[in-house]
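A single protein chain has been omitted; all remaining protein chains appear in their positions.
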Amino acid sequence: MTKMSRRFFKGMIYAFLIFLLMLSVVPFYLVMINASHSSFDIVTKLNLWLGDALAENYRTMQTHVNIWRGFANSLLISASYTLLTGYFGAFVAYGFAKFDFRGKKILYGIVLASMMIPSQVSIIGFYQLNLKLHLLNTYWPFILPGIASASTVFFMRGIITQSIPDSMIEAARVEGCGELRIFNRLVYPCVLPGIVTMCIFNFVASWNSYIGPLIIVSDSRKYTMPVMISMIKGLYLTNYGAMYLAIAISVVPIILVFCILSKYIVNGMTVGADK
Amino acid sequence: MRQRKGRRHTVSKSRYGYFFIAPFFIVFAIFSLYPILYTIFLSFQSWDGLGLVNSVGVKNYERLLKDEVFYQSLWNTFRMWMMNFIPQILTALVLSAVFTFHRIRGMRFFRAAFYLPNLITAASVGLLFNLLFDGDKSAMNHILTKIGLLEEPFAFFNSTVFASGLVSYIQWWMWFGYTTVIVMAGITTVDSGIYDAAMVDGATRTQTYVKITLPMIRPTLIYLSITSIIGGMQLFDVPATLTNSLGDPRKSILTTAMYLYNQGFRNHNYGYASTVSAGLFVIIAILSALCMSALQKKEREGQ
Partner (left out) sequence: MKKRMIALLMMSALVLGTGGCGGTGETPESASPERGSDSSADRQTEADPENTGEGETEADRSALSGTLEVWSSGEELGRFVEGFQAAYPDVTVNITVVPNEDFVAKLTPTLAGGQGAPDVFTGESDYVKYLVESGFWDDLEGAPYHADTSDMWEYVASVGRDSGGTLRALSWQASPGSVMYRRDMARDVLGTDDPEKVAEMINSDEAMLDVAARLKEKGIKMFASWQDILNMQFSNRSNPWVADNRLVIDESMLSFMDMAKTITENGYDLGVDPWAPEWSAAVESDDTFCYVLPSWGYQFVVKPSADTTKGEWAMCQGAVPYVKGGTWVGIYKDSPNKDLAWAFMEYCCLNSEAQKAYGAEYGEYVSLKSADKALAEQNGEEVLGGQNPFAFYNSQMEKLPADLMTAYDGTINNAFLSAAKDYATGVKSKEEALDAFKADVANAYPEITVE
């Protein structure tokens, strides 16, 4: 490739990237902008610049729900859930990846199958279960299942298989390390980038989950953000402005979490080489 | 109980395997088993939610097998998933290649920006796009007529092709960044020494990428495909909020999850909704198994 065509090629790449960037970001921009406009303006025109209804939208929003309460609630649930998935996802995956035992295929099949169950109708059974367990109106039904996050296990199994050679584990065993210690000290730190990647995803999934908290939680002070956003909508759909503001508030923290955590998935973790 | 498979040893100490996987199954048994069993139980009943539960044996299943709307919804869901997944995986692979083999300034920034769409609730996105496209005076109609691409306002949501395509687009938009991040996570766990060596040997970047990197991240690709198909077949939020939650226009965006939700919570046929649920599960399981075996067969052939 000549220098010219290489420049051109590079330029095309950047153009492509910027195009995708626009596609990704513009809807967010619209949401933020709409948050500062009155409901009427939102439905009549395409707003491209900041409006002046921010304070009013905020007031409307707060009369319907206490958004900061919902924020705190969502944070509590999502952080706890994510921490559990972050540890146990790898824990369980390690068992499947590096051990051979009777029924492994079937058990792993169950893990995968558990992802395939449509959730809409099982919500009724879920409610009854939590009723019997006296867990209604609490956050446990949304936190404890983090120990059994099938998608994390699925992903981490692949990562562990790809990046932890058996020899490494054998060597540790020979040196007399216990199994748990091998996992905690050796395997876990190695696959941390993979774990962080899944943590981001799990945090977002938990943050945005709606139907579960809606059905299980009845105390409005314990509502999570998605539920509150839905309440703001109102029966007659006249609170668009307040709703967009709530959506904007809901999105900002996950963006922050993402920015913080994304440092850890940065390239450069060429694991196998650093032996 | 040591097993030997050729030169590779499988790690023994199988009891520890049980130890490590135990937490999953304990929590699963507590939280997930009962709802599943309850749904299966309901699928053999007729129940309107507030009245009595009546057993109807396999009648619901018979009905399911003849249910055209069920089949249509399956096709809708699968079609919308395909139109989303193929562009998505291609975009992710291309972006990963670009980021791995070229030095791009602001790569981290780009990658973070592409991930953004995944962070917002699907329901909010449906609402936003409805706002942008619905009606003669909508923003999109406004823009498109102004720049001359359209002569008259177009009824976007009266076109089955458009509505279906929009759902696929939204899904692509929400997931392509995530897929890129996962692919790159997979790539970074591969020893870069291998393809450095290949390139020294004279392979071009494209050849290296396709013949060496991709096969090495096969587990990641399998993960992406399977989770995508599982999630895709359960698609609910976006099509439900984009138009009127009945899958209009003309049920073109009615997914099976929407269908079962409507049967349950709108028509109060909880028994039949559970049956549809079971049917959907079976379909997903079959599709995943097919996908898995297709991807793994290639591995066997490749070696």
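Note that the chains are named A and B in the order they appear, and that numbering of residues resets to 1 at the start of each chain.
What we mean here is this: contacts are C-beta pairs under 8 Å (C-beta built on N, C-alpha and C of every residue); 3 or more make two chains touch, one makes a residue touch a chain.
Note that the coordinates shown come from a computational prediction; the quantities given were computed from them, not determined experimentally.
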Problem set entry | Residue, one of B:83, B:155, B:194 or B:295, that touches the chain absent here | B:155
Problem set entry | Residue of A:53, A:143 or A:225 in touch with the missing chain, whole complex considered | A:143
For this session: Using the touch rule from the top, list residues of chain B that touch the missing partner.
Result: 48-51, 63, 67, 69, 130-131, 134-138, 153, 155, 158, 244-246, 248, 250, 262-263, 265-269, 272
Seminar exercise, completed: Residues of chain A touching the missing chain are 40, 42-44, 64, 76, 79-80, 83-84, 86-87, 123-124, 127-128, 131, 134-140, 143, 184-185, 188-189, 192, 211, 214-215, 218-220, 222, 230-231, 233-238, 240
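Convention: only the chains that are shown with their structure count from here on.
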Seminar exercise, completed: Within their complex, chain B touches chain A through residues 3, 8-21, 23-28, 30-32, 34-39, 42, 91, 95, 98, 100, 102, 104, 108, 110-125, 128-129, 131-132, 137, 139, 142-143, 173, 176-178, 181-182, 184-186, 188-193, 216-217, 219-220, 222-223, 226-227, 230, 234, 236, 256-257, 260-261, 264-265, 270, 273-274, 277, 280-281, 284-285, 288
Seminar exercise, completed: In the complex, the residues of chain A that touch chain B are 10, 13-14, 17, 20-21, 23-25, 27-28, 30-31, 42-46, 88, 91-92, 94-96, 98-102, 104, 107, 110-126, 128-129, 133, 141, 144-145, 147-148, 150-151, 153-155, 157-159, 161-163, 166, 169-170, 179, 183, 191, 193-194, 197, 200-201, 204, 208, 210, 226, 229-230, 247, 250-251, 254-255, 258-259, 262, 265-273
